[in-house]
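The chains shown are only part of the set, and none of them has been moved.
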Amino acid sequence: MARVVVDVMPKPEILDPQGQAVANALPRLGFDGVTAVRQGKHFELEVADDVDDATLAKIAETFLANPVIEDWTVRRVEA
Amino acid sequence: MIDTVKNAEATPDQEQPYKELGLKDDEYARIKEILKRRPTDAELAMYSVMWSEHCSYKSSKVHLKYFGDTTTDEMRGKMLAGIGENAGVVDVGDGWAVTFKVESHNHPSYVEPYQGAATGVGGIVRDILAMGARPLAVMDPLRFGRPDAEDTKRVLPGIVAGVGGYGNCLGLPNIGGEVVFDESYQGNPLVNALCVGAMRVEDLHLAHASGTGNKVILYGARTGLDGIGGVSVLASETFDDTAGKRKKLPSVQVGDPFTEKVLIECSLELFEKGLVAGIQDLGGAGLSCATSELASAGDSGMHVRLDRVPLRATGMTPAEILSSESQERMCAVVEPANVEAFMEVCAKWDVIATEIGEVTEGDRLVITYHDEVVVDVPPRTVAHEGPVYHRPIQRPADQDELQANTPDSLPRPGRDELLALVKTMAASPNLASKKWVTQQYDRYVRGGTVLAQPSDSGMIRIDEETGRGVALSTDCNGRYTLLDPYEGAKLALAEAYRNVAATGATPVAVTNCLNFGSPEDPAVMWQFEQAVKGLADGCAELGIPVTGGNVSFYNQTGSTAILPTPVVGVLGVIDDVRRRIPTGIGAEAGETLLLLGETHDEFGGSEWAHHVHGHLGGRPPKVDLAREKLLGEILVAGSRDGMVSAAHDLSEGGLAQALVETCLIGEVGARVFPEGDLFTSLFSESAGRVLVAVPRTEEQRFTDMCTARRLPWRKIGVVDPESNALEVQGLGELPLDELREAWEGTLPALFD
Amino acid sequence: MRVGVITFPGSLDDVDAQRAVRYADGEAVPLWHGDHDLKGVDAVVVPGGFSYGDYLRCGAIARFAPVMQEVIEAANKGMPVLGICNGFQILAEAHLLPGALTRNHKLHFVCRDQWLAVENNTTAWTTRYDRNAEILVPLKSGEGGYQADEDTLKELEDNGRVVFRYVGDNPNGSRNNIAGITNARGNVVGLMPHPEHAIDALTGPTDDGLGMFLSLLDTVVKA
């Protein structure tokens, strides 16, 4: 069993209203010094050992992310 | 080790954490007496949830009985199921039965606004489904603390998003509700959720487990550790060294509206194919509730195998499985011959379904876990014969003082301030447009919505052929109820009744959600008792029955209770939704505006006293239910004969607010000429009044009818399609765009 | 005219799409997400809702349903296909239409009556409208913001492939106020607003949406 993390983020040129809403709210709540926020998705997968990196990339690219608007990263982590 | 019945018998003196589970000494003693031994952990978990205030109604039962006592056979005439069932059911004609109910989800919504509100909607929808009906629409009466408080900015957007997120995803139009602000709800917002559904009369399913040999099937989501809250004290006892102490689990559930949507469609197909003998939703108290209620309502026993329940978490104990409040589950009783077909339908919808037990001879509910008996109880003692309390009742010492503190001495505006006050009031958070909230709700889905916000009531078409439909409104003014709980409850009823009638529907039945403080406070119990009496007596006067409801106690912050808030929902029937009366004026050229009813100088508990002076005292407006009934009959007659082109009831904010709303909703100006003391005629909140627009051609006929039936009426103005303003004769005019900015600007300014 | 209306788990406006087809004197043929054929229909509507809960991304899971493989094939051969709201999202995910739909810029679900300008009246679904006619239909979505890269936007604008544009303030942050688009051939149309909820002024703001289903009738008769 391996543990895989996939992070999916809106592309830099795409509007990210969620991240912006967070960035705008922080000063109101008394937190200063956060100059930019972007919000995306974080997936944690448990995968069988025989699933290779190419398959993981394919899962991220064709399914977990929409490459029209999103970038993604895949990394294996220690279980 | 699992605590079995055998083990319980062998270890009679083992200490049990019944107090942590909320049971009193005498309640624990009674359980031992019933079982003639100590309960097992699983039994203890079961009794403790089922005997909680929420499930057993132990403080309210003696009072709620009054609803039954005051319901005559005549009122019961159209009632197919009433108090005691999952939801009341009413025969609405053309072979249709309608079921509706409102429930609270207050506390969870404070802890986790989005999920609390979402699962509140999910729960009430399953209640309606469990009657065999297709859920058709939802409503959401809400109460919040001060609008500008920081915590309200956390709670309100989350709750609204949760109501919308769940309801929208279920495909249920939201057709109404309330948004009320008052300091008293600051640490204790109210989230009530209503669902209405319909079925053919012959398809009514009641929750019974009759028929020895019938199978008990659990279907829907897997069972996890959600909402186990209190019961985790049991887990830590049985679990310590092997799995490590289980941490205290949150008593919050997360909803999955997609699973519920599929569950609804799957259940409806099961009903349609006649595969269900009995059905029960799983809500608060989960399987404990469903199995004991099914068994208790039937005439036999039941055997449930807990090890068969599909789980989402590992290492759950029997007590935890029984108490889990995982959402989106239903429990059905199915004849053995139908089990296979039942499973096929579930497979089609990808719904997990598991046979977990069967109906047995005798009258015991026996629950086993890997063949060991962990529960062996008479189900009635769990579900229906819980403790009953006669809590002390005491009229609050300061009630007289409160009522003596009338608004009479408050400074009233001068003539030249009145027009500005119309605008100020329209912009006050309680009177301001609720569009910021309601535009987050889908009101169109399924294509049956004839009226929704901002109409006086929501209206849903049930039969596409005949056009038959129902209208619903929920109302309650907690300030009125604080000043006089008996009259206040009647006023809530009167307003909901009037709202329904104002759309042309005939009111036929009532549901309620009674939100109060702690029942251990005699003053709260007095408010409660008075409110129940007021509501029941009011229903008897109007001749429409209370078909169900819900009680929510312990709504308080520290020792300060919320305003007593008996939310009243009225259901009306309309034989053809095409003759609905809209709220906005201007549909026909040259309408006359008539004010039906009488205006008195009544400002106790009014929005003006609240908003302008922060004052709450005196007496609420007088209520005359015979007058409300007459008003209702006139409106329905007016709708039937096409004499009324728009109608809007007068409530908080009085005539001024009703005028502002009818103009803005209709997008057309009006010229009005109120009489007498202008402040009183514009802002008094006297009950029993409706503003109607009648086409000029119908004016004579309509006013003749009012006169003949002795309903006071007064011509108060005319619709003026040319003007884009509300003109009050003698005072001047308010441009509509200015009014709209005031009315619609408040909530966005607060919450965007 | 036989029009297939797909039901995915979580579809909501399928009954409404079927009703709209009937109002246009068509026969509504229910199609199930697991179906492997289109039952000989003349056109397909992919309706609104929350297919599979829309949990990952709207339409991301539905696009892989067996019936969608049939729809993709038929659409590529010229069959008229209409995607409404979630249906539009599914068609975009399935690459039958370019771009993507993202969370509304104000982050709230928005349900309101929305004016639209009909900018292309030559698609299979819009021939009954005058060019630049304005119609009022419900919009109800949480992820209706249309996004595409500059090249795609230019391609859409230059070739008249923007079928509907929002009139007035932008309700969801869509690029260029785009409410609906078509493919190059004009047989596939996707839009966020709901014409099927505007077929009768009793239950919708107007009956302006009926024109789309009547247009289809003309298209099918002509074919």
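All chains are identified by letter, namely A, B and C, in their written order; residue positions are counted from 1 within each chain.
Keep in mind that, in the parts below, a residue touches a chain if its C-beta (ideal position, glycine included) is under 8 Å from a C-beta of that chain, and two chains touch if they have at least 3 such contacts.
Computed from a predicted structure; not experimentally measured.
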Task: Subunit formula of the full entry, expressed with the displayed chain labels - done: A x2, B x1, C x1
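Here is the rule we use: only the chains that are shown with their structure count from here on.
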- [ ] Determine the centre-to-centre distance between subunit A and subunit B, using the mean Cα coordinates as centres, and give it in whole Å.
- [x] 40
Task: For subunit B paired with subunit C, centre-to-centre distance based on mean C-alpha positions, whole Å - done: 36
- [ ] Going through subunit B residue by residue, note those that touch at least 2 other chains and give them in order.
- [x] none
TODO: Scan subunit C for residues touching two or more other chains and write them down.
DONE: 106
- [ ] Flag every residue of subunit A that touches subunit C in the complex, lowest number first.
- [x] 10, 13-15, 17-18, 21, 63-64, 66, 68-69
Task: subunit C to subunit B touching residues, read off their complex - done: 9-10, 12-13, 15-16, 19, 48-50, 52-55, 106, 108-112, 138, 140, 142, 194, 196-197, 202-204
- [ ] Using the touch definition up top, name the residues of subunit B that touch subunit C in the complex.
- [x] 161, 164-165, 168-171, 256-259, 261-262, 349-350, 438-450, 461, 577-578, 752
